[in-house]
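One protein chain is absent from this view; the other protein chains keep their places.
And then subunit A:
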Amino acid sequence: MYLYNSIYLCSCKNKTESSVAIPAALRGTKLTLPDLYFCSRCLVLRCNDCCIIETVAKYCVNCMTDYSDSPGTTRCIKNCFECVKCSSPLAITALDVGKGKQFTFNCGYCDYSYETEVITEPIPLLKHLRAKADPRFSRLCEKYSHRDSTTLTAQMEQKLQQMSLSANTENKKQFHLNRLGSNPQSLLPPLPTGKHLVAKRSYSCPGCNTKLLDPVADPRLMKYLTKELALDILPLLVAKVGPEELELEGDTQCYLSVINALPSNAKITISTVEKIPSTFNKTETELSVSLPVTSFAVSSRREKMGILESLPTQFLTDATAESRAEKLTRSVTKGGRYSANYEANGLEKGANWATVPFSYSATEDLDCDILPWLPFYVTIETRMPASMNRALTSSGNGLKLGFWALVPVEK
């Protein structure tokens, strides 16, 4: 994926709020900018882990039946079945046998299959399968079906699964909850299960209860009533390794670009720690980073910007005519649109982005094919768009915030 590969640390994982020490949580998180929300009241990043989650709707994506009004139901009760071994969809075929029908379920992925008895009455398949199951199992299913699946612990889930495996044991009297599956020879194939339902969820800020993401309930629509997305506010960070000829005495030359998402200019500062342990940089060795330019301005994003115009120069290739043309435009030194955009310190200013050079060096030998991830602490000082500013603080439209990001150095 282009551009959105850097990991951003949500406010809930940055307890110390330190700008001088790398927060340990930066190692454990995988969230990129599109995964995060930004609360415009609290002026902080939010993620799925810290938000208040509510189920707005649930439905079967296979038959589009809306189950929002069936509390506790977690699987489709129509003819949508999934494999008990690998969760893949099951194909159902019917065979006429005398006056009845016999149904066969086949997994499209693994070797699982299940054959019903000859069914003579027109009853829903699921009902038939449930009747086949041990009545005690059915009662348990019933009991658990009144709970939300999210409240089922992994252990309970496992138990349920084991029970469905042993639901058909021939000697039902020996059905003991604590001795499940102890006699595998007596097992018939496990019964197919209904397809898992899909939920549509809303996410609210834990600090102020504002909805940050709120989908419309109708399963057929993909609209959102509210979207407070981090990628609309926070700048995007991308790092590229420089051309090989720039490698000097073990220093690898790179470029860090900051792409502004806001329709207002922004003041950016960037810093990192002196020594970056291998646990963060994902190489085998400790790295030190030299960052000659640490504060600069980035212009606003305009409406209707060209795709390549908003792209840092290091991304441009020679593969397409469009990209070659853009490269040429930027290489013009006099009279060209970007002519004045290189500053003496190496900073390159683009339409809504700026690129600063930096380098890293390893304390031990590092294979030059291995590119590290580097943590940066970034602050942004800008104005919130008037339409978005709902901050409870009386700071007017001003927005000043800092965040940690772990940026992969890309080829």
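Keep this in mind: a residue touches a chain if its C-beta (ideal position, glycine included) is under 8 Å from a C-beta of that chain, and two chains touch if they have at least 3 such contacts; residues count from 1.
Heads up, the rule we're going with is that contacts and distances are computed from a predicted model.
Hidden from the displayed complex is a chain whose UniProt protein name, among "Dynactin subunit 5", "Protein farnesyltransferase subunit beta", "TBC1 domain family member 20" or "Ubiquitin-conjugating enzyme E2 27", is "Dynactin subunit 5".
The hidden chain makes contact, of the residues A:300, A:323 or A:379, with A:323.
In the complete assembly, the contact with the undisplayed chain comes from A:311, out of A:241, A:256 or A:311. Residue A:213 is the one among A:126, A:191 or A:213 that touches the chain not shown. Taking the complete complex into account, residues 1-4, 33-37, 61-62, 83, 85-89, 91, 107-110, 198-199, 201, 213, 215, 222, 224, 227, 229-231, 307-308, 311, 315-317, 319-320, 322-323 of subunit A touch the chain not shown.
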